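With one protein chain withheld, the remaining protein chains of the complex are depicted in position.
Order of writing sets the labels: A and B. Residues in every chain begin at 1.
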Amino acid sequence: MSMHGRPFATRMPQPVRRPARLVSLVPLVLILAPAAAAAAPLQDALRAYGVQAEHIGRLWNFTLGLCALVFALVLAAFVCALWSARRGDAHTEPDISSLARPERGIYRIIAWAVGISTVGLLALLGADVVTSRALARMPLQDAVNIELIGHQWWWEARYKDADPARQFTTANELHIPVGRPVVVTLRSNDVIHTLWLPNLHGKRDMIPGRTSTLTFRADQPGTYRGQCAEFCGLEHAMMALLVVAEPDAQYQAWAARQRQPAPEPATSRTRRGREVFLGKSCAMCHAIGGTTANAVFGPDLTHLAGRGTIASGMLPNNRGHLGGWISDPQTLKPGVSMPANLMPQEDLHALLDYLETLK
Amino acid sequence: MSLRCPDTVLACFICLGAGLLQAGCEREQRPTRAPPAASGTGDPSFTAQGVLPADNRYEENAYAVSQGKVWFRTYNCNGCHGQGGGDSGPALMDGAWRYGADPASVYASIAHGRPNGMPAFGQRLPEDQIWQLAAYVRSMSGQLRIDVAPSRSDTLQASEPEGRREKAKTTVDTSGRAGQ
Partner (left out) sequence: MSVADSTTQPRPARGPGSVAPSAPPAPSLAPHEAETLEQTWRDPPGIIGWFAAVNHKTISLRFMVTTFLFFIAGGLLALAIRLQLARPDGKLAGPDLYNQLFTMHGSTMMFLFAVPVMQAVATYLVPLMIGARSVAFPRMNAFAYWIFTLGGLMLFIAFFMGIGPDAGWFAYVPLSGPQYSPGKRVDFWAQMITFTELSAIMEAIVLITTIFKMRAPGMTLNRMPLFVWTMLAASFMVLFAMPAVMLGSTALITDRLVGTHFYNPGEGGDALLWQHLFWFFGHPEVYLIFIPPLGFMSSIIATFSRRPIVGYSAMVLALIGTAFFAFGLWVHHMFATNLPELGKTFFTAASLMIAIPTALQIFCWIATLWSGRISFKTPLLFVLAFFVILLAGGLTGLMLASVSLDTQLHDSFFVVAHLHYVLMGGAVFPLFGAFYYWFPKFTGRLLSERLGKWQFWLFFIGFNVAFFPMHVLGLQGMPRRIYTYPEEMGWGSLNMVATAGAFMIGASVLLFIVNVARSRRHGAPAGPNPWGAGTLEWSVASPPPAGNFEMVPIVYGRYPLWEKPRLPSHVAGLINEHREVLITSVADAELDHRLWLPASSYWPFLSALAVTALFVGSIFTPWAVVWAAVPVAIGTTMWFWPKRSTSDMRVASEQHPELFK
């Protein structure tokens, strides 16, 4: 039985138009890792696949250009100064004429330079204000509402709807429709986390006791990887999130599947697997819709088999990795709340069979 | 220019510091990996040897006790015991115990259950977590040192932090037991 394919090699459908490319600092440096960059998961601010990231990308291009120009000019003045100044040493008579007479000519040049710098700074301020306004004015009609709650060290996602029967909960992987705005309400269950999906938008903190909001829109289908960007403890490095942007019809189909409870196990092995799940420690922390497992401490597993990754974006979701993770999560993520689970091999395989049915 | 920095002075400071903080090593470990035997459920140590260890090594470890507090809330112990003041279950913050206040007895209470409604969690929780819970439960009546017991949580405050509670004098009252 095949699992969902390796996410990191996901082939994206041909983009409708080229993604907005940001000017990278030094293209030469990127030559160092071109092949790796091409196959890498999408997690970088240099390629914008959504309108918000595009606004920021335009600001980046403008700022980089202006700052590079300033750098070049000041450096040129500096090098000129060193090149054209006369040489001296410790015995050269110091020139103290400026102590008696102010050097008006030099002062004037410096004043002009400071004035031009101020104009440049005001331009940067203006560009920032313009960008902030654009970010705040993204149209929000027909938005998908998601409540994202940060935990140590995984993401809980609750899809909201006006009709409570259409709400559902998932974890660590979001699906969103291409071209429709997404409003994410950010909360935290414990410490400060940060949602960062660089290809789609800038980051926003998830602060316990406060609620913040991030609005973005994916304009190209694809799988975008994000990571927690605020140090949140032992396994901060292992808290990644996948966002799958797909055409609306596919998204609706996915959401409809998410609203279904877990299917009844059909074979004796999968029934045994469910018994293992409910009888051992799994049900103490995890929930599977349609069973008696309703705990909220760990990620909701109702549709585990439909996800591309496990362990919060860190491991591909296939039988081998899932078995290893269940047996001893501490090898990958030492300090994670999930304990090691030693069990007889038949029990483990039955459990895996059952989990594979949770599409 | 006198820049003499007597090595003896430096050594004195280091020894002083080392002496003062000797207890620090044990307290500050982050035991992320439980010993293999303690990972499984079903109490292998008890059934195999029949005798529980008298000491709970986690009572010296602040991280483990704070994990115990996490499990106390996660597994809904406060559903019956409140935040320690008791409800349908007995209070855990006071010194009155029915089945023993020592670490092994507390472990057994959690793992095997007790009469009058305490469920048995031994099949459902890894042994390691039960030890952490036992350490936390004992901290609720002030049995643990102040530097190991948890401090306040980031929630509504029901009572003083565990570390600031006076050490309750434990008494074991067996009159409530049935059929013993």
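Keep in mind that, in the parts below, a contact is a pair of C-beta atoms (placed from the backbone, for glycine too) under 8 Å apart; a residue touches a chain by one contact, two chains touch by 3 or more.
These figures come from a predicted structure and were not determined experimentally.
Partner chains of the missing chain, restricted to those shown and counted over the full complex, are A, B. The hidden chain makes contact, of the residues A:His236, A:Arg269 or A:His321, with A:His236.
Among A:Cys228, A:Cys285, A:Ile326 or A:Leu352, only A:Cys228 touches the chain that is left out of the view. One chain is missing from the display, and on chain B it is touched by residues 1-6, 13-14, 17-18, 20-21, 24-25, 27-30, 32, 62-63, 65-66, 146-148, 150-157, 160-161, 164.
Touch with the hidden chain on the side of chain A covers residues 8, 22, 24-26, 29-30, 32-33, 36-37, 39-41, 43-46, 53, 55-56, 59-60, 63-64, 67, 70-71, 74-75, 77-78, 80-82, 84-96, 98-99, 103, 106-107, 109-110, 113-114, 117-118, 121-122, 124-125, 127-129, 131-132, 135-136, 152, 190-192, 194, 196, 198, 201-205, 207-213, 225, 227-237, 314, 334-335.
Everything that follows uses one rule, which is that only the chains that are shown with their structure count from here on.
Note: centroid distance chain A to chain B, computed from Cα atoms, is 38 Å. Residue ranges on chain B touching chain A, taken from their complex, read 30, 32-34, 36, 39-41, 70, 74-75, 123-126, 128-129, 154. Residues 190, 208, 234, 279-281, 283-285, 295, 297, 328, 330, 334-335, 337, 339-343 of chain A are the ones that touch chain B when the two sit in their complex.
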